[in-house]
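All protein chains but one are shown in place.
Our next item is chain A:
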Amino acid sequence: MIRLERVTKMYKTSTRPALDRVSVSVEKGEFVFLIGPSGSGKSTFLRLLLREDVPTRGNIFVSDLNVAKLPRRRVPRLRQRIGCVFQDFRLLPNKTVGGNVAFALEVIGKQASTIRKVVPEVLELVGLEGKAERMPHELSGGEQQRVAIARAFVNRPLVLLADEPTGNLDPDTSQDIMLLLERINRTGTTVVMATHDHSIVDSMRRRVVELDLGQVVRDESRGVYGVGR
């Protein structure tokens, strides 16, 4: 589903590559933790998958798309196959919960009738049934992140990228979010989650890819956060 082949990313402002000959392959339906200290290249990894940036060298494939060589006008097609969740939720403060989720479909031109049907479904999936008319600021952090996940998932992406999705949440709420991501993963969606959260990685026992100074230093199928240190 995702394949990086000797991917190197240099930024003009730095002499050290942000990613250094990284090769990783993720199968359809896998759940992968991307860990490593700040500056290890996790964000660059995710940005390259989304084609927010292009690699300096190497190839990246997401489903059947060659991301690095994708012409500009086809980038939206890639992004429609990838859902994204962030630490800061990125909800639109002037739209309701339902409006936020619907927005993701409206802007890719989905029919109003489709939107009316699938938005309640996905809100139920993330446990927000009955809260469609609330405004984001009326919700707790955990609930806001659920809205963000609903928005990322509503178009049924093949891949869900999560960049520190529990970074702003307390441990209990974080656990709930992880259960939700697991449920989404069980629908067949590939999940790649960048995180610093030891306890989550340790309790989930999923594949762990560890980056350090832009290189893959560990890739274990049922890993924990701090092995060998």
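The working rule: a residue touches a chain if its C-beta (ideal position, glycine included) is under 8 Å from a C-beta of that chain, and two chains touch if they have at least 3 such contacts; residues count from 1.
One rule holds in what follows: contacts and distances are computed from a predicted model.
UniProt lists the omitted chain of the complex under the protein name "Cell division protein FtsX" (options: "Pyruvate,orthophosphate dikinase", "Acyl carrier protein", "Transketolase family protein" or "Cell division protein FtsX"). Across the entire complex, the residue among A:44, A:155, A:174 or A:195 in touch with the chain not shown is A:155. Annotation: of A:62, A:78, A:119 or A:201, A:78 touches the absent chain (contact as defined above). The omitted chain makes contact with just one of the residues A:6, A:28, A:69 or A:90: A:90.
By the touch rule set out above, chain A reaches the unshown chain at residues 50, 72-73, 75-82, 84, 90, 92-93, 103-104, 106-110, 112, 151-152, 155.
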